[in-house]
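One protein chain is absent from this view; the other protein chains keep their places.
Then we have chain A:
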């Protein structure tokens, strides 16, 4: 679970203390963005594909209640038990109820941001159930007792030396062996034992198909598959916005998801679950937890189109330079910075400002969510809710006053252009403008307005 009191700017400043690690984080994630670009460029229809995905999702949101009921009816025809959870607490109670009824001692989980959102792991552990996260990155952060820093690459904030040390302590690997292949295969051997001895498996859901009542889970590791093919109980937890109307629509979404997420044409495994394995049981828990409220908000409901690919964070200049741990909500980056504030503006107000409004997130989003526009609107809410630090609030109020009084703005600009060039170094030495890579810009002779007026006069 995440600490709700995280202030993005303060946490990012702390992260940036280690310049080398920060630079590595930035470039590693930028490389994923570049791989995404290479995939997108190989498909002449890429932009049309995004438009199709947007339309399918927008249509689905306009009749979500119908499609969810259709989904439930078809899932029940397949012998699947469908549960509805209004909030995180009800989700956790339902999952625990299923496990307790069968005397489950050990649960293997594949990646699910929803269960992170609901705080499922600590809840089950308090009730005496051993929970093993099986995605390698998730397992690493679970052993470190910290939240994932990225929704697709949970351990991207860590260096291999840190993971080697962790595995040496927890799994008994050789001290100082930092080879990723060695470390991955050690985790593989360890988790195999857990798969073979687990009593139940829980997965997230990438897509839920109304037409067939089945769910689709995409992984590269195969952990969702082992976790559901071996134990007799499969629980799939899904946010209610995961629904798509028809099987054929996967012909659009499976083309976009992995290309956008990791720059691969598809994930290794795209698995369609429609029944329990022989002799077993399958449950689907449909979770609201604030989503139906977002649906009713004209400014933010489009965020429910999200397919959780993470492309918006990979491209975000702020995310890459601050890590997911600097964001107070469990989902970081641009999409988290609208979902978190939608959920609770008082807790997550600082996230709305973790944005340069460059718009790159909206341009890479496979379902074309207007992310940067939503963040601007969340800023307004953060201001109105009184979540801003006094200095920032005063600065914004001063700016508002200036922009509402043009003559004062002109005069202020004139003074600034004269004064800044003669400010002694000693005054700027400790300001943000004296840090490496930053410099005060040269002050122009004229303001933009003056240049514009001169130009217009010359023309006439």
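The rule is short, and it goes like this: a residue touches a chain if its C-beta (ideal position, glycine included) is under 8 Å from a C-beta of that chain, and two chains touch if they have at least 3 such contacts; residues count from 1.
One rule holds in what follows: contacts and distances are computed from a predicted model.
Taking the options "Spore coat protein JC", "Aminomethyltransferase", "LUD domain-containing protein" or "Cytochrome ubiquinol oxidase subunit I" in turn, only "LUD domain-containing protein" matches the UniProt protein name of the chain that is not displayed. Among A:270, A:363, A:428 or A:447, only A:270 touches the chain that is left out of the view. Taking the complete complex into account, A:68 is the one of A:68, A:151 or A:382 that touches the chain left out.
Only one residue in the set A:171, A:230, A:377 or A:409 touches the chain that does not appear here, and it is A:230.
In the full complex, the hidden chain is touched by chain A at residues 28, 31-32, 42-45, 48-49, 51-52, 55-56, 58-65, 68-69, 78, 84-86, 90, 134-137, 140, 153-156, 158-160, 163, 180-181, 183-185, 188, 191-192, 195-196, 212, 214, 220-223, 225-226, 229-230, 240, 245, 247-252, 254-255, 262, 264-278, 286, 288, 292-293, 295-296, 298, 301.
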